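Here's the structure we're looking at; comments come further down.
Every protein chain but one is kept in place in this view of the complex.
Now for chain A:
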Amino acid sequence: MLIIDCPWCGARPEIEFRYGGEAHIARPADPAAMSDQEWADFLYNRTNPKGLHAERWRHIHGCGRYFNAVRDTVSDFFVTTYKAGEPRPDIGESGK
């Protein structure tokens, strides 16, 4: 069971958290202006990388806050966590 570092509470076991999908996909400011294809991309299409993945987590059985994390989908280990609203840390595309 992984240990996840909540940016608000510190290191806690994985069972306190819930996954929230890929991070940094902002809801468009004006959805009505988007084509069906653009809207479908926003709704459904995700990067699904092999390597580093920025994703949302919620410390649901703790502070309740959403935050972002970079996790290596190959090793399953977290590389870093950061607060929602902060930019993705510049740590490249791959863990290697």
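Rule of thumb we're sticking to: a residue touches a chain if its C-beta (ideal position, glycine included) is under 8 Å from a C-beta of that chain, and two chains touch if they have at least 3 such contacts; residues count from 1.
Just so it is clear, contacts and distances are computed from a predicted model.
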>> Tell me the UniProt protein name of the chain this structure doesn't show, selecting from "Cytochrome c domain-containing protein", "Sarcosine oxidase subunit alpha", "Monosaccharide-transporting ATPase" or "ABC transporter permease".
In response: "Sarcosine oxidase subunit alpha"
>> What does the interface between chain A and the hidden chain look like in terms of residue numbers?
In response: 1-3, 13, 18, 20, 26-27, 30-32, 34, 36, 39, 43, 56, 58, 60, 64-66, 75-77, 84-85
